[in-house]
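Incomplete set of chains, arranged as in the complex.
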Amino acid sequence: MTLLPSIKPLAIVNGQPWQKLPKDLYIPPEALAVCLEQFEGPLDLLLYLIRKHNLDILDIPVFSVTQQYLAYIHAMDTARVELAAEYLVMAAYLVEIKSRLLLPPSAEDPGSSGAEDDHNIDNDPRAELVARLLEYQQFQQAALHLDAQPHWQRDLLPVYVFLPPIPQQTQWLPVAAHELGSLWSALCERNRVNTQHIIQPERFSTQARMGQLLQRLRQQHNWLSFIQLLKACEGRAGVVVTFLALLELIKEGHVEAEHTTQTLAVRAHEPL
Amino acid sequence: MNPSEDETQQLIEAAIFSALEPVPSGQLMRLLSGADAETQLAHILNTLQQHYQGRGVELVQVASGWRFQVPASLAPALAPLYPEKPKRLSRVILETLAIIAYRQPITRAEIEALRGVAVSAEVIKNLLDRQWICSLGPKELPGRPMQYGTSDAFLNYFNLQTLADLPHWLQENENTEIPKLDH
């Protein structure tokens, strides 16, 4: 069985699709560049060799695997395929393992200071390689499984449903008093520039009326009814301004008010 | 192998649901086989249409084909899911408000004189609806135009104790050079 996750042609060589991986290591040189691209690095290549020869990953025959790996690398070199450095590092590593396996187990070996029968994989020079191969193999398989999950917009199609316009209750950004202030300033400035003629000041200003009222009430020292504060000549606007000014004064605490059924009576607070 | 009627219906349903645009009957027909494709399709669409009656989506035929849509009657209730970005109040509204705040009581004609441009009734209505301004009674002038002033709600909204807390209140209001309208 081939475990390499490829369904489409592996490669196109001289216009011919390659459906299978090479039967043995002696590959036409022109195919090597293509093969190199098929492998995701030296671990991938090693796993391929192990699977191809039906070897036990936990008991790798390092001699033959190294031989095959080197033959492969050599063939690539002959074909002047630019090899990624990782392939050469792996080659060196394999040779190192091979030579370490040739050495008799020595007592000075820090790895084998334990019991006699401690012939477990920890002391095996192949241990690290095996661990890396196993770990990588698992991620290879995980990647295959991931690819087998349904993919969004390929295997699972999104659903589009027409949504009629939704009537909205508009939200408004809050406004601050200083914005009104600067608008007012700008307006004043604009009018100052544009104005040709000076006009008489306004007849009634709440602010001015507040001052007048307070003065009068302080002089009075006594309750006055709202009616008494009005002047007939000022008309309705006068009533409004006086009333507004009074409200302001009450709010500010300068004036106290008493409301009877008949009338509204006010007097100034005694200044402290 | 002929797909069962159920499978064909699923396919048509999926085709309309997964399309971005309404799907013409001709397109749907490509999913059917047999001589009576047209009759089949009409039957399936009819069945689907009935199935989706009273549900969250409905199957309708528009000019360019078939589509599923949220019934118009449900749309307003979906508003909480589509909150609009808060908008800024327009400049004309804010400027009018500023003029009323600093110059109350004031008539619409006087506001227009200050702004130099017309102030539409909608602007005044907008401010009245927000309860930021209120009518202070008519001015004793020919035509008795209504005067406006700010409300307590205005003070609350702008976090002011009194109108005097408005920025630039004193100097602008006391010795103003703002043109006052002659009627």
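In order of appearance the chains are A and B, and numbering begins at 1 in each one.
Criterion: contacts are C-beta pairs under 8 Å (C-beta built on N, C-alpha and C of every residue); 3 or more make two chains touch, one makes a residue touch a chain.
All values reported here derive from a predicted model rather than from experimental measurement.
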item	value
Chain copy counts across the complete structure file, not just the copies drawn	A x1, B x2
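What we mean here is this: only the chains that are shown with their structure count from here on.
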item	value
Averaged-CA centre spacing for the pair chain B and chain A, given as whole angstrom	32
Contacting residues of chain B [partner chain A, same complex]	14, 17-20, 57, 67-70, 72, 75-76, 78-79, 82-89, 91, 94-95, 97-99, 101-105, 114-116, 136-140, 147, 149, 157-170, 172-174, 176-182
Residues of chain A defined as touching chain B within the complex	157-173, 175-185, 187-188, 190-192, 194-195, 197-202, 204-208, 235-237, 239-241, 244, 248, 251-252
